[in-house]
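Selected chains only, in their assembly positions.
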């Protein structure tokens, strides 16, 4: 299903029209938003042909999964972005894919997003205001994409602080598994943000960037800084989680060492002593020591001396 | 055996001809594909001399193993690419080596590939269409090479997700060995893709790139983006596998720690107690405690107190 | 509450005035500092509108948390910096946020800092000297920010040396936890310093940097070197802490190995011997060995031989 | 001993002449190779003075150990290279040092190499062919140096594959030590190759490179690609060995965990049971349980229940 929102300059009002009602030639001040979210492949093809989109752009636009990119051919610019659609960073069921094709007058959009709330935010606002331009729509979409990460990153900061405290005091397998999931998600997000950051950083330094047709360099710098900040935050969080894993490994290792120490000292002292007790517990008919009146005390004293010798040996070796 | 496919502009038809039938001077619109896959070294030499290929190009073209490169001398351009010939990333029995020498009219190809299906895809399509140019062949070969990676990378994503789940819950030696094999293969692929990505990224920024003779900058950008995306995907997967190994190490360490804790507590409490029991199991004729009517109960109570003291000590030390 | 410090060129004196007393047009030699530290959102908005600050600058200026940045629009330059507000690197309760908007005549400042001592240092000095310019204020604030890190970094060096010695000799969980906290804080500081270093390094190489309106290139180089040195120091300390963690892990691992060796040797020799003693401690009515006159000594000798054989076996295997 | 090979243009023949026979002024087409491999320090000094080599070049040329470099002063160019002189990568007894000083007509060489076979390959071929130039000699030496690495790297690939298989199945200390030696050698080689790669990559991009006096840019590109490929191969192998070490660590850790599990389960179940058996093995005169007719069976059943309870507890904790 193709949904068309058309601003007719004559009447100065927005209309929902059907694809067939679309005038062959758009008036100079017309604005048109074609929403292909629920369009079939044929409908999409029809629209892309109608506006003479070149094949390479059309192909990338049609993809459900494509990393963020920016490319311009003739009048139309293709902008692919990816938002973060899940509730938090412990799961990643796929990004929100925002595929946009736009010119001065027309915006063709196709958004794939399993989170209805984010999907609503990724919709151009066409209510009432007749002054709004296609560039304003694009700007709002870019800001919505960046906001979809920012909210989660800010709430993640607290979560991570708690995790840090927890790991240092009493880490367990589940927390380690959670950290692993976070790291995996942060890696994927980081890659998406790097692509998006590069789109705007390239635009800032290229004289001929297609983004400069619609946005001032101040706006581009603002977009860039937003994504750069997000990227730098994911970097930081990822690295902090890595530090946490490494620190946990060291702490665990230290604890194993401590336990090993206790176990070894106790075992090394008592296992030989138990062996000696075992010897005199044997039932041989002729065991001369057993008949000695002081045998028992002699053995007890010998055992005590052995135990003390063991403790001294461990002390000398610096085991505690 | 040299296989020649010749498009005669006069008849407008493709012919299989023998090397001897090749006209001394190719007509302006002629197109020729020389397939050296099964050629002997002499036959190959003969062909390379026939087209006056300069020695450095000829030497690199003749190699069965050479990293991807692009070089141009006089009319002919040498393009060496590497495709992924194995079924998945758990094995790597060598890449498909695609050695191409081409000019406007002639394509000399030599493809080494142990996978017949991929070999078929790495063959120029010459069926019928008389409009097709040598550049179209090259383009199709480049896309086939990139596709040979993409398929496996996409199917690998699911595999890796499963592996991730498995490792976090019940990792074993075989999975670890599989991860190691994957990492080893991804490293090698990553290197090949980096070379191929660089070929096209250089071409995009060099004014005089030999690729610009045959391809538009839009096509080059498309090639570049395909390989850049593959490269970035292998990077991501490699890094995620590394994270997995590191996380597994931490988890294992944690489990060792837990087991150590149980072992140490049990051993530290029961080994000394067993020693005491062993003492009163000795058969010395004179052991006064044994004669005491309450000796047994006294010892039992002392043992119980010792055990409880041990537990309290561990509790105080925060062992659980 | 808006606090205004106004230098009236006519009287040549500083005055605390209220916002309403502010002349509509500032005289050429006037100087004005508007302190918004305790201003409400409306008061702040009022001031920013009064000086026609463009929305993007105004928005960033109003943020309580924004990474360091420099941006200039029309007359006003926005400079955001972050100082280190905590007592040392074992805690990080948030940076001191220094948001500045300044022109030739006016400085609008908003500083968030929970450390009153640092807050006092982050206040422009307006006492008496009528020659002082807005640029002098900015310079002094930049130096105060850099000093807020330097003091702690220098005192940290000694602390880290001690930590290094302690870890190599008798590391424990608390020291490891402290190291983890230090690393976490150093990472965050490092990021803030990187942003601040980049502000001045960009300024040194850009012809049109807004900083060049107020500072000479020598001053900029000095600012840059200060932050570069701080950044390089945090890098160094972070890396040294990482080395420490790694070295501690190795040392711990070595100690576990040593303990394991002792435990295994003792257990492997005495557990089988104890088993043999246990056998002859059984109370079966018919155990022929028990009746043999030399049984006891035979068994003792066999045990001794077994123990010696075990020691020899470990010696051959190179266990000590 | 100075060995001079002189090509006299008049006779068109190569001659071994003594240093004293050297004409004061070399004819235009003359070619001269001065081999200083076995020269004393004075002889060397004599030659360097004779050709007015500037002091900085002379000093670097005289060094037995100097990283690869290229420098040109007046007519003479200094080229220092390092070849790989050992049989394989498990040992590194020092590189072959190739110090060259050359102009259009003269090559002064000093090669230090403990491997006679490589030393022979690092000797200019002067047999017969009168057309050969000094540049041809240099080219051949560069190719010999690159070949000295390539052979060993190619044979190393198989060795490493075997090592990889071995480590994953049954790694031992000796293999780990071998891997450590390989890594150490690959690091050193990598550094030498980086220097040599940079020499040629600089030459490709500098307009005024002294190498361009004697070589075409195609030749330089070929040299560069050879060393770049070697460098990239050592990088790859080094990284793969690192992955191997890391994977081995994980596998080992997993095995320790498995063993720990078995040990802990067995010990935790049987040590308390043995303690109970020990109690009833004591010889106190009054132990009421011993007199109970069903005492033995009651205890046996209690022990069985205790053992089963332990197993269930471990099962619930997910230990197997």
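As written, the chains take the letters A, B, C and D, and residue 1 is the first residue of each chain.
Assume a residue touches a chain if its C-beta (ideal position, glycine included) is under 8 Å from a C-beta of that chain, and two chains touch if they have at least 3 such contacts.
Because the structure is predicted, anything quoted here is derived from the model rather than measured.
A.B. asks: With 4 identical chains placed here, what is the total number of copies in the full complex of this structure file?
C.D. replies: Counting every copy in the complex, the total comes to 5.
Convention: only the chains that are shown with their structure count from here on.
A.B. asks: Hop distance check: subunit A to subunit D, minimum number of steps through touching chains?
C.D. replies: Each step joins two touching chains, and the minimum needed here is 2.
A.B. asks: Among the remaining chains, which ones contact both subunit A and subunit C?
C.D. replies: The shared contacts of subunit A and subunit C amount to nothing, since no chain touches both.
A.B. asks: Nearest 5 degrees is plenty: how much rotation brings the CA atoms of subunit B onto those of subunit C?
C.D. replies: The two chains, subunit B and subunit C, differ by a rotation of 145 degrees.
A.B. asks: Report the chain whose CA-based centre is farthest from the CA-based centre of subunit A.
C.D. replies: Relative to subunit A, the chain with the farthest C-alpha centre is D.
A.B. asks: Could the interface between the copies subunit A and subunit B be described as same, meaning over half of its residue numbers are common to both, or is it different?
C.D. replies: Mostly different residues.
A.B. asks: Using the average of all C-alpha atoms in each chain as its centre, how far is it in Å between subunit B and subunit D?
C.D. replies: Each chain's C-alpha centroid was found; their separation is 24 Å.
A.B. asks: Indicate the whole-number Å distance between the mean C-alpha point of subunit C and the mean C-alpha point of subunit D.
C.D. replies: 39
A.B. asks: Which residue numbers or ranges of subunit A touch two or more of the other chains?
C.D. replies: In subunit A, the residues touching two or more other chains are 249, 253, 255-256, 260, 263, 267, 271, 274, 278, 281-283, 287.
A.B. asks: Per the touch rule above, enumerate the chain pairs that touch, sorted by label.
C.D. replies: A-B, A-C, B-D
A.B. asks: For the complex, give me every residue of subunit B touching subunit A.
C.D. replies: Per the stated touch rule, the residues are 164, 168, 218, 221-222, 225, 229, 232, 236, 239-240, 243-244, 246-247, 249-251, 253-257, 260-261, 263-264, 267-268, 271-272, 274-275, 278-279, 281-287, 319.
A.B. asks: So in the complex, the part of subunit B that touches subunit D is made up of which residues?
C.D. replies: These residues of subunit B touch subunit D: 54, 56, 67, 69, 71, 73, 171-173, 176-177, 179-180, 183-184, 187-188, 191, 242, 245, 248-249, 252-253, 255-256, 259-260, 262-263, 266-267, 270-271, 273-274, 277-278, 280-283, 287, 289-296, 299-300, 303.
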